[in-house]
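My questions all concern the structure below.
One protein chain omitted, others in place.
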Amino acid sequence: MFYISAASGITHQPTFQNVGFSNSIGTVSVGSELISPNYKDYIDAGLLRRMSKILRMSVACAEDCVRQAAIHQPDSIVVGTGLGCLHDTEKFLNTFLTVEGLLPPTSFIQSTHNTIAGQISLSIGNHGYNMTHTQNTLSFEQALTDTMMLLAEEDNHVLVGAADEYIPFLDVIKEELELMAPVALTSGSSFFIASKEKSEQTLAIITDVETVGLVVDVSSAIDSFLSKNDMSPSSLDLVLFSGADIGVCGKVLHFLTAHGVNEDKIVDYLPFSGIYPTASAFALHYVIDKLGQDKNLTNVLICNCLNKKNLGLILVQSCEA
Amino acid sequence: MDNLKEELKKHIIEQLNLEDVRVEDIADSDLLFDQSGLGLDSIDALELIVLLEKFYGIQVTKPEEGKEAFRSIETMAQYIRKRKTAV
Partner (left out) sequence: MGIRITGIGIVSAIGMSAEENLLSLKAGKSGIGPVRYLDEPRELLVGEVKASNEELIRSLQISNRNISRTSLLGLAAARQAWGTTRHRSDLKSGIISSTSVGGMDRSEVFYREYLDEGKPDYRLLLSHDSGNTTERIASELGITGYINTLSTACSSGVNAIMLGARLLQQGKLDRVLVGGTDALTRFTIGGFRSLMIYDDAWCRPFDESRTGLNLGEGAGFLLLESEKSIAQSGNETLCYVNGWANAADAYHQTASSPDGKGATMAIQKAINMSGIGLSDISYVNAHGTGTKNNDLSESVALKNVFGENIPAFSSTKPYTGHTLAAAGAIESIFSVMAIRNNLIYPNLNFSNPIEETGLMPVTSLITDRQVNAVLSNSFGFGGNNSSIIFSNFN
């Protein structure tokens, strides 16, 4: 269990520095764009000039979180990313396959997944533990699990977040492989300050996080996660889930409704976030915002089944819980 | 007006993505790798080596060799002229 003391997100929705956004957002449309702040307010110009979209989004959110929480430095930085720095990866693939002679190195350097966490450490001058988890749709939950352990060890504050970026080639792949995507493919970055102790800054409590890779039985996995936390489905005030895969999500829905969760308490977050591997980080930001808006909410479950093989579960509670 | 120097400045701004810098902001004698100048770093040095090959056909095989040549626009232009006439 740990506390969230700051949250920041740059997405296709007006999430950045916009408390209460969860009340007003609608479905993200195909062809929508990332809503970016003025990055120069958050990132040193010397670092900014080389940064791709995913780096700008992430470093700006990280900086925003540190400012909000008013902490000098987090003890650790933990990032989840499903596909990493796609723009620079694609650029370097193009370069080395087509250019004869010397190759410009910048896109190679910035193609590695840990560029995100590395650039954050460089930007805020942090020398702590610096980790990058990349387990496709569970990357964010893996980062949260690591964070939970760090806070149980010696850390007081951890900067944790997730980011993935859209490149047009993803739509080409989607078409060619006939992948199902009920909503638009998007980019998104959401970061949080996770703290060991409760404080005036506390926005929400993360009671528990779990990942189930190559999941066999979704229903019993959810059930045992809840019972481990002394909760029953009927005590949930809100469930956010990702409804991309009809098969698995059907099972999740059936399990929840059969165990006393009203259908109006179950919200599919994908239409808000759009699809990207770490969209569950958007869901967490959404829930935290919602908890601040609606004092009747206490127990919220985020159920990530974006990929049918993998189940991610995050149990969030209001500060009053 | 020295065309080579102006051209170099344009290439550098483009290659290094110096978003807010204009050609007229760079003086010929500005120290490129110093905070008083453009504040470039070792990654930029590699990009400049690529730039020299791409636009001037000049190969710098050792990164250290570039160090002196890349002090300023002035020294870069001198280096290019020297290498060009040597061929």
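Of note:
As written, the chain order gives the labels A and B, with residue 1 at the start of each chain.
FYI, contacts are C-beta pairs under 8 Å (C-beta built on N, C-alpha and C of every residue); 3 or more make two chains touch, one makes a residue touch a chain.
Treat the numbers as computed from the prediction; the structure is a model and nothing was measured.
Per the touch definition above, the residue from A:S5, A:S22, A:S52 or A:N126 contacting the chain not shown is A:N126.
Remark: the omitted chain is touched by one listed residue; of A:T115, A:T207 or A:S280 this is A:T115. Touch with the chain that is not drawn comes from one residue among A:S22, A:T211 or A:S242, which is A:T211. Against the chain not shown here, subunit A presents residues 50, 77, 82-84, 92-98, 102-105, 108-115, 117-119, 121-122, 125-139, 142, 145-146, 149, 152-153, 173, 176-177, 211-216, 277, 309. Within the entire complex, the positions of subunit B that touch the omitted partner chain are 41-43, 46, 49-50, 63.
The criterion applied here is as follows: only the chains that are shown with their structure count from here on.
Mean C-alpha position of subunit A lies 41 Å from that of subunit B.
The residues of subunit B lying in touch with subunit A in their complex are 15-20, 39, 43, 46-47, 49-50, 53-54, 59. Across the interface of their complex, subunit B is touched by residues 45-46, 48-50, 101-106, 109 of subunit A.
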